[in-house]
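What follows is a single structure, and I will ask about it in a moment.
Here the complex is missing one protein chain, while the rest keep their positions.
Read from first to last, the chains carry the letters A and B; within each, the first residue is number 1.
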Amino acid sequence: MAEKIKLFVNGVEVEVEAKKNLIDAISAVGIEIPHLCYHPALGADGNCRMCLVGIEDGRPPLVPACKTPAREGMKVLLDAEHIKKIQHDVMELELINHPIDCPVCDQAGECKLQDYYMSYDQKESRMTVPQVTKGKKLDFGSGVIHDQERCVVCGRCVRFCRQITKTGELGAINRSDDTRINIFPGRPLNNRYALNVVDLCPVGAMTSSDFRFKQRVWFLKKAPGICHGCAKGCNITIDHNRQKYEDDIIYRFRPLLNKQVNGYFICDEGRLSYKQENDGRLIEARLSTQPRSIDEILTASTKEIDRAEKIVISLSPNCSLEQMITIKALSEKLGATLTGYSEGYIKQDDGDDFLIQDDKSANRAGLQLLEIDNSRDTFTGAIREADLLINFNNNLLLSFAEKEISKLLKGTKVITVTSHDTPFTTMADMAIPVASFSEYAGTVVNSDNILQSFGKAITKNIDLDDISGIAARLGSPLQTPGERFAALQQIISALNGFEPDNIPAEGLKLKESEAANVTA
Amino acid sequence: MSLLDYFMIALRVSFSAFIPLCFVAVCVWMERRGAGYFQDRSGPNRANICGFRAAGLVQNLSDGIKLAFKEDMISDHIKHKFFFVIAPVIVFFTAVVSFAVVPYADTLILGDSSYLMQGIPVDLGILWFLALAGFSVYGIILAGWSSSNKYGILGGLRSAAQVISYEIPMGLALVSLLVVYGTVNLNEIAQFQGKLLFGFIPMWGAILQPLSMIIFIIAAFAECNRTPFDLAEGESEIVAGFHVEYSAMKFAVFFLGEYVAMFASSAIIITLFFGGYQVPFLSTDSLIRYAKPIAFLLMITLPLFMYFFAGWIRRSNISHYPRENDPRVFEATIYIKCFWGLIVLLELILLVILFCESGGSAAAIFVALLQVCTFLLKVTMMIFVYIWVRWTIPRFRYDQLQKLGWQVLLPLALLNIFITSAVVVALS
Partner (left out) sequence: MSATVKTIERKGSSLREKLYLIEIAKGMATTFGHLFRNLKDNRKLYVRHYPEVQPEIPARWRGRQRLTTHEDGTVKCVACFMCQTNCPANCIMIEAGERLDGKAEKMPVKFNIDLLECIYCGYCVEACPLDAIRMDTGIFSVTDNNRDSFVLGLKELLATPGAYSEEEYKKGGA
């Protein structure tokens, strides 16, 4: 636990964490100091003057809270008249040249300027001179669209490109009321984290061309989740909405703060991976290419399993630990060869030292944790002798060329349990649709051996079973979520004392012994 | 039996069976247009065939067609489908049959043979009516119960309790009346009322037994489930009561039954209290004797009446908004021509009477027709009273209904019996 200090806010004593600035320290106890330019990840800049507070110890009457560390016994003034006046004045200054086009602005609803106007200003503009016109709808590249008129020049985006991505594409040009954010001529935003500036922008100056005009933010329901785009396991907010008479659809992923894993940001690739949750999904069960009911296919699959002599079960490294252990139990019961071979999910040299990883699967660490074989030889060896392959969402076409896999699978019946309608699905004899990661709850282990759990975010109109449900219906001994978690607890000691729904939000760091198991 | 006997039986039975049904159309029309005029609206006046609206009667036709062609559905939750289907039939059947004993003209004497002018020539008379009126409530109770619907069962229960409460005052009111008349045969009762009291007042039941009349009419309203006693339907509290689950023809049969029952009970009321088929001040004998002068008088009054009626049609049948070549004026002209044609036909018939021998069969038939007309006119007026009351008096609350039946009507009816009996005994 961090060191605690006591200070006074508006004469009321509060206990806050030491070694933090006033904004962070006081907001932790629920008192908000308005700020536009300060962001915890980017540090204090002190240019917006919105966070000016009074401190009664002989200092000048106004000090920026973002630059002031919290000290023992400090007397912070927030509700004095002169503080209120300066907040109102700053708001008025920011709004002088703001176009106030909230009806067409995507930020409306989550806009700091809107919120602060309602809380600290609420006055008509006194300006009679024409507003300064600047560039609108400037394409900054990487899917970022900039509106210079809406910009309050807080510089968060500029600092993000300098400090975090260290690419420095953005800069502020000109002076005073003509100041604007721009790119260097012919050098657009070109980094894999560029869309984070959309989240960082406190107003609607930076918008994402992907989300632009799709949906008003107040319609969106927010649910926490884990990105399955790579082995990092970044925490995300899944913004989804069910429009009238339509299906529940995800509109965007946003980063969710988890200091242990991803901090405040996610990569653009992960951010846009929401599209795979909406599109290209398999929704009906198939017998070769004919649509059938899921029950019918499951009955047919059970018959195939009874008939088959040698079975190979392959599973995807994206499966949650619960799914993996259910499938493992199924394969032990059937005496099948279990393989998690999925080399194709790893993209060599794609990762960087910030968030992006080479491994594009979410739970490969889980495969090793549950001691599931991962090697190509085991897979190819087993598949040659087998007469039935049950494939759980593992897109083998990533690891093999099409010719190669069809040669391998000659004479082998293939039952694929999959969330997406990929070319491999069409190769299978039977296909069973399952929920994708936004539609089930589970736990995954990331590349840093941090175990994280996530809940079910989306309920589609056709609420499909997840992989562990299908495995259970195919005969796995682990029938209920409780049984699966208990089985996991026997293997992972860190889970002892936890229930599936009270695993800490920042994740559990697995112990050395288990980590050793992973690297082995 | 001669051919004439067979013909007369067929004629009487068909009259008893079809006149109530034909009158349903008139009743519904009177109810709807009447309701409109009572409430300063116009009532249904749009449905037409080639622009002819027949004062709104065409609306009945279209409603009838609609009901006949609607999907006749029975909900799945109804377990006793047989009872469900039979219920409206009971209501309808009892209503039609209860009219069968009502005489609509005096005994017709043609040569040597005489014919009772009622559908079923039985001596049961008023007892037949009481029995069937009590039976018709089974239809309602059955409908309410077999609907498996809480509103339906509430309607059925209300109806059952209501009938029990009002049969008794009704029966007791009749007792005092029968003491006066000394018979239960309705034809004899009607003949009795043809006499004159003190030589100038018709000896109608209404004059001899006013209290009995009031009690009987109130009870008859209750028996017919008409406002202010329509708690079995009570659309504002129990939706539609017993017929909430009924649709299409099954509903139509309920509907018909209700209006036929209204017709039948009007017929009974006028037979018991308003001289039945008797023309006021003119008994059957004097009518036959003065057939020719009466026919002559009618020949003069009919065109006179028609003249004013034509004027009223012309005034009323116009569009009330600016319209070029108002088609309703043409419509009115056609109606007036039709009516004049009818009058000419009637004049011809009356002319035949004038040239026939007096006191013969022709005079007897003429008098019978006259009495039938009188009877139907009186019934129509009684039906009008039903409608009039419906659009004037609001529905009773259930406790008020029971209180009225048991605490007011029953003691009054008993009191009436004592007084009547005492007077009758004293006079004899």
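Convention: a residue touches a chain if its C-beta (ideal position, glycine included) is under 8 Å from a C-beta of that chain, and two chains touch if they have at least 3 such contacts.
Note that this is a predicted model, so its numbers are computed, not measured.
Considering A:133, A:243 or A:375, the position touching the chain not shown turns out to be A:243 (whole complex). Across A:85, A:137, A:222 or A:275, the single residue that touches the chain missing here is A:137.
Within the set B:150, B:323, B:337 or B:397, the residue that contacts the chain not displayed is B:323. Taking the complete complex into account, residues 101-104, 108, 136-137, 212-214, 216, 218-219, 243-244 of subunit A touch the chain not shown. Although one chain is not displayed, its contacts with subunit B can still be listed: residues 34, 36-42, 214, 315-316, 319-321, 323, 388-389, 391-393.
As a convention for this text, only the chains that are shown with their structure count from here on.
Subunit A and subunit B have centres, each the mean of its CA atoms, that are 82 Å apart.
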